[in-house]
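One structure follows; several queries about it will come next.
With one protein chain held back, the other chains of the complex are shown just where they sit.
Entry: chain A
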């Protein structure tokens, strides 16, 4: 390729978008490395501590879009103590100093202060898109800064963040001149917003395609908003409470007839189930339906709604739908690709979902490739059937509410069931296990799960062999997270070179000792090995034989981090 001028190669590279492909390009030769790095605009950093922002900026001068992830996944389940890290401020500061032309920032599980948002809003004149997922520490004041200062803001997408409401009028901070909004999602905000301000904002945003409201937006406001924005493609309903016998409701029914473009529906944070009939008219167009926060919809009404949704590809729902409801889904939603069933609060056992629902889905929905399923029980037979019916699984996550429950029919561990899944689904990339499991399931995983990249294990296994089967067998493993399993020092130390091929390893409440972690850290300087023992203060001595409560190790080019709190020892 030496005889192609750079401009030609650059042009070709424009068509190469995925990060993995771009990484491959950069390895071919020096000149491709150079061309690639000068033209890459989007960068994905799966672990914000794996590299310093300065180094990133130096390598990719054309950087426009940055995705950063902070805390380990188990932080979602309160396993990472407060203050662990994942602060975005240093990144924003470095990007500002480096005069990067930042346009998009996507953050997941990071600590985002109002100061960071303020700096972000002022330092990048072309900034257009902010997506925050499962972040914390910012308040509506930070949002106000974004609204006020980002002149060409197109996207503000807040998903499941913990946001303190400071009762300021952040929505009012969008200036009248702001007409560029394409996507606005504030469903996770708990506080009140000024509905009039919202309506005016929608009215002056002709490009608005995605709008997700929070609990404080009532049904009558929804109706008025939809009248002004019939072009919406993605709608998140906030409060949906109304007496169906009112004129307001009739108005809404009529308005829905005009919303032909809506293909994605979510929300219903508060709901009068009888009013769902107004949604029936758009259901035939829906490809995505997220009712996982709609705790107020009983199973029978869920079923009625879903009967109209023949084109559905993605469904997130609560287990109040029951096995019977999942049967209806299986009969109706033949295009279904992704299903998530979340546990609901007030359920009697008869309404919950079991293995029967999953089997029904597998029989009716052969295109299913992503699953997250919370259930009360699972059997090996069911898993084997599912494996046979749906060989296309890419993500398979099963969470049995009783974490070590065996197969209730045979009283056996679920090794064979999960074994069937990994054997049948050759493209499986993500797997989460639960139920009673011995070392055998890990043998199967090591043998068959060739594409596996992320594995989550809890309360499983019998010995170090289990973990070793996985480390030895899964060549593409990137993230391994383990809690409450009897894996110890031998498992940890047998193949330490493996960890540099992975993004991270989490082990909590296992059998690993401080001494082993020290050995590992000493031998592998390009890993950060962090241990947290919460009940110790910094001046406590760590004895080698002591069990480690929580260990998180990750490969890094940035060395030991300087922002770790006192209870974190980086060995």
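Throughout what follows, contacts are C-beta pairs under 8 Å (C-beta built on N, C-alpha and C of every residue); 3 or more make two chains touch, one makes a residue touch a chain; residues count from 1.
Just so we're on the same page, contacts and distances are computed from a predicted model.
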| item | value |
| --- | --- |
| Protein name, per the UniProt record, of whichever chain is missing from view ("Importin subunit alpha", "Auxin-induced protein", "Large ribosomal subunit protein mL43" or "U3 small nucleolar ribonucleoprotein protein MPP10 isoform X1") | "Auxin-induced protein" |
| Option touching the unshown chain, where A:24, A:62 or A:250 are the choices | A:24 |
| Listed residues A:290, A:332 or A:354, member touching the removed chain | A:290 |
| Touching the absent chain when the full complex is considered, from A:141, A:301, A:323 or A:464 | A:464 |
| Hidden partner chain, touching residue among A:174, A:448 or A:552 | A:448 |
| Full-complex contact with the absent chain, from A:178, A:237, A:302 or A:359 | A:359 |
